[in-house]
Structures are given as structure tokens and as C-alpha cells.
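A protein chain is absent from this complex, but the other protein chains hold their places.
Letters A, B and C mark the chains as written, and numbering starts fresh at 1 in each.
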Amino acid sequence: MNTITQEHIQVGEIANGLPLTIPVYRLQGNGSGPKVYIQANMHGAEVQGNAVIYQLLEQLKTQTLASDITLVPYANPIGCNQKSGEFTLGRFDPITGTNWNRMYHDHSKLIESFVHEHIDAPEDEIKSKFRALLVDQTQAFLDQPAYRVNTGKRIAVTLQRLAHEADIVLDLHTGPISAKHLYCPEYAKASASYFDIEHVLLIPNEFDGAMDEATFCPWWQLSEAYKAQGRNIPVWVEAFTVELGSQEKIDLTEAKLDAESILSYLNHKQAFIGAEFEPKPITRYACMLDDYLAFYAPMGGMVEYNAVLGSHIKAGDTIAKILRMEQYLSEKPLHEITLDTDAITILHFASASVNQGTELYKFFTNYFEL
Amino acid sequence: MNTITQEHIQVGEIANGLPLTIPVYRLQGNGSGPKVYIQANMHGAEVQGNAVIYQLLEQLKTQTLASDITLVPYANPIGCNQKSGEFTLGRFDPITGTNWNRMYHDHSKLIESFVHEHIDAPEDEIKSKFRALLVDQTQAFLDQPAYRVNTGKRIAVTLQRLAHEADIVLDLHTGPISAKHLYCPEYAKASASYFDIEHVLLIPNEFDGAMDEATFCPWWQLSEAYKAQGRNIPVWVEAFTVELGSQEKIDLTEAKLDAESILSYLNHKQAFIGAEFEPKPITRYACMLDDYLAFYAPMGGMVEYNAVLGSHIKAGDTIAKILRMEQYLSEKPLHEITLDTDAITILHFASASVNQGTELYKFFTNYFEL
Amino acid sequence: MNTITQEHIQVGEIANGLPLTIPVYRLQGNGSGPKVYIQANMHGAEVQGNAVIYQLLEQLKTQTLASDITLVPYANPIGCNQKSGEFTLGRFDPITGTNWNRMYHDHSKLIESFVHEHIDAPEDEIKSKFRALLVDQTQAFLDQPAYRVNTGKRIAVTLQRLAHEADIVLDLHTGPISAKHLYCPEYAKASASYFDIEHVLLIPNEFDGAMDEATFCPWWQLSEAYKAQGRNIPVWVEAFTVELGSQEKIDLTEAKLDAESILSYLNHKQAFIGAEFEPKPITRYACMLDDYLAFYAPMGGMVEYNAVLGSHIKAGDTIAKILRMEQYLSEKPLHEITLDTDAITILHFASASVNQGTELYKFFTNYFEL
Partner (left out) sequence: MNTITQEHIQVGEIANGLPLTIPVYRLQGNGSGPKVYIQANMHGAEVQGNAVIYQLLEQLKTQTLASDITLVPYANPIGCNQKSGEFTLGRFDPITGTNWNRMYHDHSKLIESFVHEHIDAPEDEIKSKFRALLVDQTQAFLDQPAYRVNTGKRIAVTLQRLAHEADIVLDLHTGPISAKHLYCPEYAKASASYFDIEHVLLIPNEFDGAMDEATFCPWWQLSEAYKAQGRNIPVWVEAFTVELGSQEKIDLTEAKLDAESILSYLNHKQAFIGAEFEPKPITRYACMLDDYLAFYAPMGGMVEYNAVLGSHIKAGDTIAKILRMEQYLSEKPLHEITLDTDAITILHFASASVNQGTELYKFFTNYFEL
């Protein structure tokens, strides 16, 4: 039985002075495996990752560990407690509207001078010094005078500081109503086959503020910068956003499957000794981020969603019917909405009621087998 | 093919001066049947009633009508457009918190003097004069100086004014995540068997502000008041709140079934000539309102809902598991919640995340076959 | 220097398991004065009461106390942290819409049997036994199985349980944009002159769920019930809602004045020994609750508020101009709104943007000098 330690880290204070804390669980390996960091619930309504961390802990406590593993449920103590009606309004800071998962720290500016200073250093030194640099920079950000750090950045960068210690970072999210899918950096495509996830989104090396990007982009950029100088080094860190399904839902059985999917990937990465976690023999489909189609409601109305999540639809298929009761006599009350391209249905909006221009669906287009 | 007419009634104005309007559809019968009023979507997220009105209109246009029928979708133009994240925050006025379905007008004070003045009048005269009184009173309420009428009451009483013209009033709602059920006044219990709804809640003669109460209570109270004077008159009006299932969802196929259920009831009430709508042969269970158990979350946490909607559970059955990841080491992270009585599961909360004291479930207890 | 003790009472838990706690401060007197309970910030945006409690503590620590005094800032740990944009959305439970100050426990049902059982008891016994009954009943409410107590009631009744120990209860609130005013039970009218508050609202003996009513109604009802039996006993408890001005604002200087106003009242009630707090020589105006006029926006639009808070206006005075820019050509863009009666302006809405029917103002009408 492995020892699990628990720590509560403080990431803020609210108006009545109560501290905002996040529980951090840690298991220690023999040091031979890659360090692993897994967090869940940065978006308030996306709670299933907490159940996955529960199931991971249940499994991990009896494994022989090569890796140090850090697990952080309840990553956002504001977001997961922000109610508006029955709904958990936890996607963005309710004061500013800023997406909680777009506030991580960008390290792009560090690359050039680092490469310049370590152009001939041995790989081990590059890796350890660059990691130390990332850790130091995020720590320095947090050590600024308190008046320079806003609420969301303090939460995000505190977590990022922890994540930079790791070689593997998994950020557990969900869609609104969604099929499982994986955000995977293009260079790590091979790893996607070890998750039991049918839909893989291949993302480029562009920092847009999310946790996965915050932790893999610096290493990818580093590798690219060395390549520009004529030297090849690996990208030492992999980071993924794992989209577990739908928000506002805890399903412990499904969480066990999701935990096994993650364990399969970690096993492939040699996080364990003698473990038998293997990926399931499923067909995986991939799509480039540029081909990930957001389909906005072409009119306001009330929507019946007809495209089944995960289904492969053909151009011309009906994906939704939009009811417009006030047109019952004058025009037509029921509008069939079709898609003009072949696609895989990944997610749809959580409510039947939409404005013109509300994001109705997201689809994989130009998808291919991985 | 029957003629359907459409009217837009104005029930308010918003800050940029745009009018709030509601579409009203009307079909005319031969005058021999009871007048019918059906509305939907007073609570913003409860949209399925609009689809039911769509399916009703599709059927009604080809029936031979004995009854005049008025149908009002989109009853609350503020509520159905009030978004907060993806969710439609339409259960209460976002400014005041007042439930939109608790703002109808109470006529209790009218009964005593009316009975006194018409103690020996013939039934026809009682019925027509009392109806005229209800219509006049609601109209008078709306005709007050505008500064005396708040936003929600203007919407509610405008609709109530229309509903008082009818002998049968159906207010189409949904629960959060819910099995179908029917709010039925105790005196109209016999009518409940004509709807295809398995769960019937029998409600007493107490005005709590809802549309069904606003329209049946005066007539029930009238009947009671005559009885107290030694004269028996019928309760001439029936009103029901029809709970169609879950919120935030349009399902046109299910809506067709719900429309048929309503048509079966209306057929029993002789709204049609030569129609063949019949109730389905299902077992119906009833529960007194006092036995309708609200089960609040005994702790804060993240909930897996284990009681299947509509299922008959036994005392001691697990109805939920509450995950408390911050207790993973110190206490126990997974709490099994049981119910201490036999019950039918009617609805549960829409989100996995709950505070201590959030309404987790509602159950029929002490239920019986109807 | 008096000893001040502090306790944190838990009133709930949120979704990530964090406890909701409220700080309770206590000072002990020599036992000769009435027991005092003061709370603040039950409505989240109404924060000035916390500053008043701060200033009270600063004064109280050097007074010679006859009374035991309990002070509770931050009474609602959910409400005061519920943000929606910049605004603190703390007037009602964001899940249900229920006003946090309408969830206290009603004891009306206890009166009849208590009077019956203690009809001839000495006053001291009546007082102590009835107090014990109120305390026991609220404690019993809280001791129910957790699944029977909703979020707001647990907070409210926990506080009410504390308040029932006291002879004097002050619940510190604010209006939206507001002049100072005092909710005072009719029987305690004489006490209103000891507060430095110009506007006094006299409220009847009807329980509507608020803290002041929850604590004075039982004692008033008790006195009335004895009177109906031919025996006169005093109303032993006084409770007031003190409306300190506008929400969303901390003003420490004003808070000192408000603290002195409260100390003047408490001094009159002999809470202190040798203190010199005296009411200010101001004219006080009173108004019956039935004459407290809510003036709703007669149209949607954007409002310039012209009635100065606390001002005495004449029938026909312009109280607001409502801008309707979309009518600039077609009708008239600027509507002057007048009041048709003399009145004192007590409060107005916090935003310029209103729907038709939004509560624009509240006025004292038929007011009189106290």
C-alpha cells in the first residue's frame, strides 16, 4: 500500500476572509519514471474529473510506482461553488468574464535567451535548467506584490507552478454535453493511442492560455528553437486536456473506465513497475484544431439536437430542428438544420434555448484515422 | 381544416424600450364544449411545453372542435431569454428572486360577498357572473396606474385574465431532471386518469400563487362556501400543472405523446366531436402534497444520483453517493445516502454540485394507486 | 478593557467540502442589563453593518457593561461571496431565488398551548419558560435529520437560535440606494426615538419570515394571547431591522455615527453603566407599513432619479425622468414621472436600467412626526 500525502494549498481569499484552498494529493515512486501531474475541475461545472481522481487514487495506492504522482481535484474553489440557478456558472470569473482556463502564464519570451546561453549544454542540463527556469518564473510571478496578481491568475499560476515539476500533465475537463475527446499536441500524437478515447484533436504550438499549452508549449518551443540552431533535442514534456464527457455529472463507474484509460497511458510512459494497464482496441479519429468546426445557431429558437454524440454524419444530414412557435402561422415553425460537410459530432450546447449565434455544436471535419 | 388565429399580446417593456410580447393562438369550436386554455414556458428553462403546443396545434387543426381552445407558448418572454452561462435562469425574476409562477392574483376575498349576493341564484347565473367577476378583477388589476404593477405580476395576471375565460386550464411545466407528473386538485382526482401520466400529486385548496391554483381555487372555494350555506354546486373549473419531464430540452417525439395525453383528457371532457383519443392503460400512483418529500443534501459535495426517475424504492435503498475528495485521507471520500422510507422517485437536482441543504430529490411517499 | 471572545459557528458546507462559518463575538456584562444580539450582512451586498459592528466593538471594549452582548458580522457566508459581474448578488439564494431574510422559523403555533399551560404563572416564569421554548424549538429544528433542512434555513435558524437568547435584537441591513430608516414593531414605537434615524417604519404583528419578526412576533403574540385571556403582560423582547443606507459600500466614518445611534438606544435600555450615549435632537418621521409605497417603473427605459433621498416631496413633483431613445423621432424620448401624493423618498433602485414594473422607489406616504 503506497503512502498518499495530502496538503491544502491556499490560492486566495474571499470577501468575508475565508481562505480558498485546494487539496493536493501526492504519491512517491522510485524515481525512475516520469513525474506526473493531474488536475480536475478548473471549470466549475466540469466535475467528473474529481471522480476520476478518486478512482485513480483507488488504483494507485496498490501499484508499484516508478513515478511521483501529484493529483489535484477541485482545482478552482471559486468556480466549483458559483451557482446561478441550478447551474454551476464556473467557466469564467463571474466578475470579469475571463475563462478560468485562459489565465496560465506564457513563457515564450524566455526561449531565445535560454537557447542562446545553453546552446551546447548536454541534454540533461538543458532539461533540468529549463525546468528550473519555468518553476522559478512562475514562482516569481506569485511572489510579486499581491496587488499585481489578479484572482484567476493566482489560482492558475499556483497550479502551473506545481505542474512544471512534472513531465506529464493531464488537465481533466468535460464539454457541455459531449463525447469524450482528447486535446493532444501534434508532436505527441503517438501517445494519443494509449488513451481509451476515440476522438483526438491535434493542436499546434500556440499559447492561448490553457493549462496544457502552458506546460507543453515552452518545451515544444525550446525544441523548435534548438532545431533552428541546427540541434535536435526531444520535447521532454507531454500535456493533454482530457475531455471526459458531459458537465454537471458524477458517474463513478464511468470514472473508473476513465481512470483505466489514463493508467494505460501512464503505463506506456513507464510510470509503473509491472502494471498491466493496456489501451482498448478501438478506432481513434483525429482532427486538426483548424478543422474543429464550431456551428453557431443560424437563428434564435428552441432546439432539438438530432446529431448523436460521437456519430459520423454525412453532409446534408439533419443535425437539429429549431422550433419557432411564434411563426406557427406566418412562416414555418420547425426549421431543419443541416451540415454541409461530413463530420463527427463531438459536443453540443447544454440548453435547448439559443440565441442566433449561440454555439450549437462542435464537429470534427476532415477527420482521419489515427 | 380549422382556422387558427394568432395575436401578440404585450406584457411589458425592457430597458431599451423593446416590447415584451407573447403569441396567443386560438381555435374556435361549436360552443358545446368546455373552453380550454393551455400555456407553456412560464419558467424559462421549461421549454418542452412549447413543443407540446406545437404538436397539439398539428392535431387540433384537423379535429372537429366542440371547444374554443387558446394556446400560449413562450408565456414568459423575460424568463425564456435569461441566460447565465449555458443555463436558462428562468425560474425567478433575476432582479428580485420571485418565482415567476408565484405571482398570480388571489381572489379569496371575493367569495364571501359573492355567495351572500347570489345565494339563491340559478347555477347558470352563478357560473357566468362569477366568471365575469374573476375576469373583471384581473382586468381591473391590470388597469391600475402602471406604477402599481410589478414586472412579474403584469405578465402573470395578463395570462390569468385569459385563463379565467376557460373551464379547463393546463399550465405546462417541467421539473429539473424529472419523471412526468401531474399536479391535480383533490376534487378533480377522477380526471387524472385520462392523462398518460403515472404520477399524480393531489393538492389542496390553498392559494400559493401558481397558475393552476389561481384558476381552480376560486371555483373550489365558491363551491365550499355554498356548501357551508347548505347548497351544493359543482366546481366548474379544472386546472392542472402538467410536469412534462426535464428542463432545457426539446423532444418532438415525446411532445407528440404528451399532446396525445392532453387530447385524451380533453376528449373525455368532450372538447371534440367524434375524436378517438383515449388514455393509455397504465397504473397511476397518487400522493398527497403533504407527503411529497423534499430531500435536501445532508452535506455539501458532488453527487452521483442513483435513484432512477419513476422508480419505486425501498427504505434503506441508496439514492445517491456524495463524493468528498478533500476527505480522501482523513475521513471517507464517498458517502452513501439512503432514504428511510418507501418512495417513488419523481425528480432530482440538475447539477452534481450541491451545497449542504440543496434540494437533492423529491419523492412521493405514502403513495397509493389511483 | 472588556474581554471579547470569538467563536466560529458552522452553518453549512459547499460543493468542494469547504465549511461555511460565521464569526461570533461576545462581551459579558454584569447581568443586570437586557441581553443584546446584533447581526449584519444577511443580504450579501449589505455590508455596511459589518463596519458598524467594528465600530461597536471599538466602543464596547471600554464601556462598563450591564448587558451581555453578542455581535455577528458576515451573517451569510454564501450571500456575501456571490458575485455576478461587480455586483454582490446576495439578496436571495442563487439556486432557488428565496430571499435569505425570509427563511426564519415561525413559532405562531406554540402560543396557544403555552398560554393555556401557563395562564397563571408568574411573569418571571412565563418569560424564562417561553424563551426556553423558543430556543428549544429552533434547536430542535436544527437537530432534525440533515436531509430535512435546506441551505438558507440552516443559516437563518442557526442565527435565530442565538438571537432568541437576547432581549434586544438588531438586524443590520441597507437598502439598494437608500436613506437610513428603521423597521420598528408598532408596540416598540417609543424606542425608535433613541436611534439617530429620521425615518421609522411601523410594522404590524405579522410573520413574513424576517429576523426582526422571527424574534419579536412570538413575544408580541404571547402578550396578545394573554390579553385575550384577560391578563396583561409586557412584550419582553424588542427587535429592529436597522437600514443603514446604501448597499455595496463601506464607510467607516458613517459607521461610527451608526454605532453611536445604536449605543444611544442600548444606553436607554440600560445596557451600560454610566455611559453617556444620547440620541441626537432630530425630527423623526413615521409611516405605517401599509403606507410604505412601492413605485414601479411605469415603462421600461433608462432612469434619471430626481427625488433626493430623505426629501419630502409634494404631489406632482417630478421624481424621475425616463429616457427612451428609440422614441426620439416617433414619440417623445424623455418621460417625466410624477408622484400623485406627498411623500418622503426613502430608497430607489440601484441601476438606471429598468423593465416596466421594476421597483423604482419606495416612499413614506401618510407619514407623521414621531
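Going forward, a residue touches a chain if its C-beta (ideal position, glycine included) is under 8 Å from a C-beta of that chain, and two chains touch if they have at least 3 such contacts.
Please read these numbers as outputs of a predicted model, since none were measured by experiment.
Student: Looking at the full complex, which residue from B:Asn2, B:Thr21, B:Asn205 or B:Thr365 touches the chain that isn't shown here?
Tutor: Checking each option in B:Asn2, B:Thr21, B:Asn205 or B:Thr365, the one touching the absent chain turns out to be B:Thr21.
Student: Just name the one of B:Val24, B:Leu57, B:Cys80 or B:Leu222 that touches the chain not displayed here.
Tutor: B:Cys80
Student: Among C:Asn2, C:Gln59 or C:Ser84, which one touches the chain that has been omitted from the display?
Tutor: C:Ser84
Student: Which chain C residues would touch the chain omitted from the figure, given the whole complex?
Tutor: Per the touch rule, chain C residues meeting the hidden chain are 4-6, 8, 23, 25, 44-45, 47, 50-51, 53-54, 57, 73-74, 80-81, 83-89, 91, 176, 248-252, 302-304, 321, 323, 325-326, 328-330, 333-334, 349-353, 355.
Student: Name, in rising order, the residues on chain A that touch the hidden chain in the full complex.
Tutor: 12-18, 20, 78, 84, 91-93, 95-99, 145-154, 294-302, 324-327, 337, 340, 353-360
Student: On chain B, where is the contact patch with the chain that was removed from view?
Tutor: Answer for chain B: residues 14-18, 21, 74, 77, 80-86, 88, 94-95 touch the chain left out.
One rule holds for everything that comes next: only the chains that are shown with their structure count from here on.
Student: Which chain wins if you rank chains by how close their C-alpha centre is to the centre of all protein C-alpha atoms?
Tutor: Per-chain C-alpha centroids ranked by distance to the global centroid put B first.
Student: How many angstrom lie between the CA centroids of chain A and chain C, rounded to a whole number?
Tutor: Using C-alpha averages as centres, the distance is 47 Å.
Student: If you average the CA atoms of chain B and of chain C, how many Å lie between those two points?
Tutor: 35
Student: Where in chain B do residues touch at least two different other chains?
Tutor: 91, 302, 325-326, 353, 355
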